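With one protein chain held back, the other chains of the complex are shown just where they sit.
Which chain is which? They are A and B, in the order written, and residues in each are numbered from 1.
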Amino acid sequence: MAVEKKAQGGGYALSTLDSMIAWGRKYSIYPFTFATACCGIEVMGAFGTHYDLSRFGAEVVRFSPRQADLLLVAGTINYKMAPVLVRIYEQMLEPKWVVAMGACASSGGFYNNYTVLQGIDKVIPVDVYIPGCPPNPEGIIDAVVALQKMMETGAPRASERWPIKI
Amino acid sequence: MNDQRKNVVLAKLIEKFGGDVVSTHSDFGDDTALVRRERILEICAFLRDDADCRFDFAMDLTGVDYLGETPRFEVVYHLYSLKNRQRVRIKVRLHEEDPEIDSVVPVWPGINWYEREAYDMYGIIFRNHPNLKRILLYDEFVGHPLRKDYPKTKRQPTLGPQE
Partner (left out) sequence: MADIVNKNITGGKLDMQAEPVILNIGPSHPATHATLRFVAELDGETLLKLTPEFGYLHRGFEKESENATWTQVIPYTDRLNYVSPLMNNVGYAMAVEKLCGIEITERSKYIRVLISEISRIIDHMVCIGTNMVDLGALTNFWYFWKPREEAYMQLIEPLCGQRLTTAYTRVGGAMWDLPEGWVETCRGVVKNSFLPAIKDVNALLTKNRIFIDRTMGVGKISKSDAIAMGFTGPCLRAAGVPLDLRKDEPYLVYDRFDFDVPVGEQGDTCDRYMVRMEEMRQSIRIIEQALDQMPGGPVNIDDTRYVLPDKTLVYTTIEALMQHFKLIMEGVQVPAGEVYSATEAANGELGYYIVSRGGKGPYKIKVRPPCFPLFQGMPLLCEGQMLADLIATLGSVNIIAGELDR
């Protein structure tokens, strides 16, 4: 049971205990769907019967940020909603992951004006970006699988390297 | 549709409010009347109550910014009559220096939020409005974004990088 010393700011988890914890975490993600706009309909489709997200373990949707560990931001975030989003993010407990679903959450989409935040990564750290407008529910499944891979290999979460100092 | 009634509404408006009706037209099949703002409440009450008009639905209210023309702003009302199944559009021009007009909430309570939105987006002030505050944008926003001289990408971010 070799235990690798964790480097500053994250590293690889190699111990059996860590990999067991990672196995448990990745197959029981509790998403909090912050669905504002059209992507919300595709999120509902992803949790539906055809593209079943519960096959991947992310079935239990929690409507309280205190009980969730994945913040799935689906839809356009504008300047009026941004403080609400940050508040929800801060209420979540570590470890937490953020998925920016769709073009609007990733970079503002094709709305480039006085009211739309050009990407949620301007205010909260994001782990996975899903392109598309709206992305197919298969895109959400792809993101959950990528997230599971990140959990499995012990990749550092985005919240650990926030704020980015360039 | 009602071809013989087509200009009955406009004719009655001109008959009753003569000098206040600046012009009328029916381009593209829409009856339109451009009126002055002074007696807008009476005009709207007349349109709602008169037997030939009976415009009991206030479908829409919006503002338009004709930058470069004087008067600059225009308030446009779209009305619908359930009984006669017809529509009419009432337009009022307002000057840039005093974009004020009486609120018609006493006539149609449903037009309340439309007036708030016109205030929020264009800065048109509705006198005696019960609650004239911003409705679509956040309170800290300065300016009226749908005016033509407000640049599209001028941001006033509440959070995030201040551009």
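By definition in this document, a residue touches a chain if its C-beta (ideal position, glycine included) is under 8 Å from a C-beta of that chain, and two chains touch if they have at least 3 such contacts.
Predicted, not measured: the structure shown is a model, and the values here were computed from it.
Although one chain is not drawn, the whole complex shows that of B:Ala58, B:Val92 or B:Ile124 it is B:Ala58 that touches it.
Of the residues in chain B, those that touch the hidden partner chain are 1, 27-30, 32, 56-60, 62, 64-65, 76, 78, 82, 85, 87, 89, 108-114, 121, 135-138, 145-146, 152. In the full complex, chain A contacts the hidden chain through residues 34-38, 40-42, 44-45, 48-50, 63, 75-76, 78, 80-81, 84, 88, 110-111, 113-116, 133-134, 136.
Note that only the chains that are shown with their structure count from here on.
Once the centre of each chain is set as its mean CA position, chain A and chain B turn out to be 44 Å apart. Within the complex formed with chain A, the chain B residues making contact are 137-138, 145, 150, 152-161. Across the complex, chain A meets chain B through its residues 79-80, 82-83, 86, 112-115, 117, 122-123.
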